[in-house]
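Complex shown without one protein chain; remaining protein chains in place.
Chain lettering (A, B and C) follows the sequence in which the chains are written, and residue indices restart at 1 in each chain.
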Amino acid sequence: MKKQLEMVVEKVNEIALDTIEMTLSNVHAAKTAQPGQFLHLQVEGHALRRPISIADIDRENNFLTVLFKKLGDGTKRLAMYRPGMTIDALGPSGNGFSYEPSMKTVLLIGGGIGIPPLYNLGKQLKNKGIKVIAVLGYQSKEHVFYEEKFNELGETIVVTNDGSYGSRGFVTNVLDQVADFDYYFSCGPVPMLKAVTKALHGHQGYISLEERMGCGIGACFACVIPTDTEGGYRKICKDGPVFAVNEVIL
Amino acid sequence: MKKQLEMVVEKVNEIALDTIEMTLSNVHAAKTAQPGQFLHLQVEGHALRRPISIADIDRENNFLTVLFKKLGDGTKRLAMYRPGMTIDALGPSGNGFSYEPSMKTVLLIGGGIGIPPLYNLGKQLKNKGIKVIAVLGYQSKEHVFYEEKFNELGETIVVTNDGSYGSRGFVTNVLDQVADFDYYFSCGPVPMLKAVTKALHGHQGYISLEERMGCGIGACFACVIPTDTEGGYRKICKDGPVFAVNEVIL
Amino acid sequence: MIDLTMDLPGLNLKNPIMPASGCFGFGREYSEFYDLSRLGAVIMKAATGDVRYGNNTPRVAETSSGMLNAIGLQNPGVEKIIENEVPFLANYAIPIIANVAGSTLEEYVKVALAFNKTESVNALELNISCPNVKEGGIQFGTDPDMAATVTEKVKEASNLPVYVKLSPNVSDIVGMAKAVEKAGADGLSMINTLTGMQIHLETKKPLLANKTGGLSGQAIKPIAIRMIYEVKQHVTIPIIGMGGISTAEDVLEFLLAGASAVAVGTANFQNPCVCPEIIDALPRTLEQYGFQSVLDAVGKGYEA
Partner (left out) sequence: MIDLTMDLPGLNLKNPIMPASGCFGFGREYSEFYDLSRLGAVIMKAATGDVRYGNNTPRVAETSSGMLNAIGLQNPGVEKIIENEVPFLANYAIPIIANVAGSTLEEYVKVALAFNKTESVNALELNISCPNVKEGGIQFGTDPDMAATVTEKVKEASNLPVYVKLSPNVSDIVGMAKAVEKAGADGLSMINTLTGMQIHLETKKPLLANKTGGLSGQAIKPIAIRMIYEVKQHVTIPIIGMGGISTAEDVLEFLLAGASAVAVGTANFQNPCVCPEIIDALPRTLEQYGFQSVLDAVGKGYEA
């Protein structure tokens, strides 16, 4: 039977502007988590849980790392949790990224707080001997995080919207600078995903989606995304958050 | 101008069953507090503040002590506050006990969590050279607190409802054992206050009242008590919580 | 031994706790958290005549002590529900209540008729109160005459007991309750959500794609208690109470107000095991306040 998990906060760091890296420990979660899955975190005093992607998995120490942006009341509150405190979580939830050993070169395209789930994926791809290229987009210089970590995985291009670091513009501006790849994996705001899937039309890829959630387990139909124009749909919390590009309509 | 006070939690102890003694520090509050006044404490996550009487005042260290019973969600939560945390308080609020140097012997009659405000009063009376007698009623043995402290002030009779400690019964059962006194001060549940004022009819005295409060400062009319049958009233939060026995109708 | 059982039209409940319609899907997801046969009963997500996709997203928003939803009755249609979902729930030894929705009288009747086909459904909950669906601009749930008509027609069509689910968005809840009782309702279910809205400051637009949504959760509990308390004094049919329940104490408050059983909605999202946890806590809570059985407590808020 599934259970709510009691996760212990191990570390909390502000690694970029309003961007928190939090390490949580829990045996079950660390043993079973897959890249692209998320945790559904209960923040005290809030009626709804917050879905946050798993950014890194340390199976030896039973640690999971999440990165989140201080946005509204819930994430601001979450940022105030201190080591030793516990967080009630559901998960690891949803379907993560699937990859095959046959893949040769994979392109990771992340925007802002959509970047974290790509990190653990990149690590696993590299471990399997798959070549990794990353294009990471941030608002501005002070929002940049994990650049070195991605550099360790492979060639990494950074863009900022205001040009204060790396190239200026959007991730799609630099896609033509990227070498050949056979698959892409992308996560970020919907407008970015729309632009990316359009720009990379014809390529096979996977995208990770966000939507406001109720239950986070597939029961309430809050987080659906259409698969066709005839009423077909998927639930992001259960069937996703990762989908093949041609599986859903953005 | 009045302000909300930021009070720092100094000590928290469970001194009897479900009974918490909490020491708070704040210069303004400690300098101005009078026995019988209360603090209106904001407990995180609650729409309304909790009125809690001031049980002891330490003007040297700028400490105030409050005693409260873990009853509902608010007081349970308050009991979890730890030293170093701050509490937002209004107060010291209301009118406390008034006494005159001309008083010779004073009887304190407290019931349960109504006992705390009488403690500091007793101390001040004793300092003024007024003789203090105390009758304290508790539910049962494990609810007894501050007995030694009252013993230091003067003769103290303890009763418990179930007879597990001291005499069995109610405070009114032992009033005939008490020596002569010229004033009495009483605080406790309304049924007790009714019984006390009836039993001591003819004596002069002051009682401290409780009522559910909204604003706690006299603006919302939540906490009124009639003074006559013609629509006259007092506000417990502002005109009280202490009243002369013949001032209000219980 | 505290007696948790409750006998209601069509429903022999071993305890008075059931998940509320729309907050539990068709039970599959929660069956991964606990054995559904622990529940008093289960209320399925709304069924309509045909498949519906529902509203655009975002469909939910968070509020203080509550949430707004505008799912828009997404469901596979009554036939698919009977074919694919009811058999799954029938594996558990608990009564099944089907939530019946529609945009027209005919659709309500069609759905009700369809459920006659299956042996596994024990009662209907007639959802006349979904705030996001109207006919001719008037909601079935706010006009006593329309509510009575749809109740009558569904009663005629169905061979099952019918619990009419009332909307709180009305001036006169007692009038609504009396109208549907007179029209033949076997029970009431109350309350559905209150219509609300949140405006998103970033976009300066209503946050929900549907603009308005239904407010549920602890925020609305005082309204639910008041309405049940008022209605209970004017009807003789039993009430399934809901609105902000998340603890056994909440359940007792609803029983005292006049509910004979309760449903738990939004709280499932915070804690997927909330229903069995309430069931475990309920005997001790009843005992603590001096009750030997659920039946003992029903409506006691009037008498003391």
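What to note about this one:
Heads up, the rule we're going with is that a contact is a pair of C-beta atoms (placed from the backbone, for glycine too) under 8 Å apart; a residue touches a chain by one contact, two chains touch by 3 or more.
What you see is a predicted model; the values in this text were computed from it and never measured.
Hidden chain, full complex: it touches shown chains B, C.
When the omitted chain is restored, the residue from C:S65, C:N127, C:T151 or C:N271 that touches it is C:S65. Annotation: of C:N15, C:N75 or C:Q198, C:Q198 touches the absent chain (contact as defined above). Contact between subunit B and the unshown chain involves residues 1-4, 42, 46-49, 74, 90, 211-226, 231, 233, 238. Residues of subunit C in contact with the chain left out of this view: 63-66, 68, 142-143, 169-172, 194-199, 201-206, 211-212, 215, 217-223, 225-226, 229, 244, 249, 252-253, 256-257, 289, 300-301, 303-304.
Assume only the chains that are shown with their structure count from here on.
Among the chains present, the centre nearest to the common Cα mean is that of C. Summarising the inter-chain layout, the chain whose CA centre lies farthest from the centre of subunit C is B. The mean-CA centres of subunit A and subunit B are about 56 angstrom from one another, to the nearest whole unit.
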